[in-house]
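Working notes, structure below.
What you see is the complex with one protein chain gone and the rest in place.
Chain nomenclature is as follows: A and B, assigned in order of appearance, with residue numbering initiated at 1 for each chain independently.
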Amino acid sequence: MSDLATALVFWPAVAIMLVTGVYVFRTASMARAGLLLLASLGIEGLVFLALASEFLGVLQLLMMSGEMVIMVFFMVMFMPDPGGLMGMDMTHDKRRSASLAVAVGIGLAVVAVLTDWPARVVGRDAPDVRAIGFEVMGRSMLTFLFAAMTILFAMVGGVLLAKHGGRFAQIGAAGKGEA
Amino acid sequence: MISLPVVLVAAGLMFAIGLYGVLGQTNTIMVMMGVELMLGAAMLNVVGFLRYSWPDATSGAFFVLILMTLMAVEAAVGFALVISAFRHSRTAEIDDMHELKG
Partner (left out) sequence: MSDLTPFVVLAVALVGAGCAALLEQVVSGLRVSPQAVLTSVSRTLRQPLRAPQVRDGWLYHLAPGLLLVAAVAALAFVPWAPGFRGIDLSTGAIGFAAALAYVTPAVFMAGWGAGRALTVLGAFRWLALMLAYAMPLAMVITAVAAPAGSLRPSDIVEVQHAVPMALVQPLALALWVPAALAVCFLAPFDVAHCDEELGGGVFSEYRGLDAALVALARRVLLVAVSGMTVVLFFSGWHGPLLPAAVWMVAKTAAVAAGMLWMGGRVPRMEIDRALELAWKVANPLALVAIVWAGLVTLLFYR
């Protein structure tokens, strides 16, 4: 992409990403919060694309869609007021957490601007999908296997925790308890 | 002009937004959303470094893959815990969860 096209994608995408990110926590409706988070993280995929990380950007777009829609679903299930009809307040320690977040944000921004980062190569594309593939199947194979095992454990553990009776339920008695 | 500090500032702000969510929200799922935003900020950082400092570092791209996995795992386990807690105490509000004992 040309510099102009990159800039035309990058700046609006970053702006929308941050604004929707803020509004995730400023809305009272669960469906809205989840969809705003989807917008924030999905548009982060566009930022990745503008930063020439093609594979990661596309993957981010793909993964976040599924994950955040599930999140919306759970929000609607577990919130007392999923439709946001009453405008209930869902925050605690509002002032302290907000001021801490602002302080951390300013701190990180200052560090990011003031540090002399090693900018060795400017404007070269990030590794392509083939290079990532060789990385996954080569040097980082063990790490990748651990990630796979983690997912497996998460799946089994998640199902165990979520089923009727929790993790102590007897086999065979599952599903008989009250929901 | 897009440069490494710009990307890092954006990532820092996103991290701060996520932090606000984690600290300030009362609902477990909203807290998880904050965590997702923080992980997203970390990914943006890595992608920025990939673009401007170490374009040949495939392990950086791999790290982003691992982070995406982590987000999925966090969501799965988190939702399972919320279901479990909800079944036990009929709420998903953090302030109402005083004990870890099932």
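FYI, a contact is a pair of C-beta atoms (placed from the backbone, for glycine too) under 8 Å apart; a residue touches a chain by one contact, two chains touch by 3 or more.
The structure presented is a predicted model; accordingly, all values stated were derived computationally and were not measured.
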Among shown chains, those touching the left-out chain:
A
Option touching the unshown chain, where A:L61, A:L100 or A:I151 are the choices:
A:L61
Using the document's contact rule, name the residues of chain A that touch the chain not shown here.
1, 29, 31-32, 35, 38, 42, 45, 54-55, 58-59, 61-62, 65-66, 68-70, 72-73, 76, 83-85, 128-129
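In the analysis below, only the chains that are shown with their structure count from here on.
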Whole-angstrom distance, CA centroid of chain A to CA centroid of chain B, is 6
Touch list for chain B against partner chain A, complex
2-5, 7-21, 23-30, 32-34, 36-37, 40, 43-44, 47-48, 50-62, 64-66, 68-69, 71-73, 75-77, 79-84, 86-88, 92, 95, 102
Can you name the residues of chain A that touch chain B in the complex?
6-7, 10-11, 14, 17-18, 21-22, 24-25, 30, 33-34, 37, 40-41, 44, 47-48, 50-53, 55-56, 59-60, 63, 67, 70-71, 74-75, 78-79, 90-94, 96-98, 100-102, 104-105, 107-109, 111-113, 117-127, 131-132, 134-136, 139-140, 143-144, 147, 150-151, 154-155, 157-162, 166-168, 179
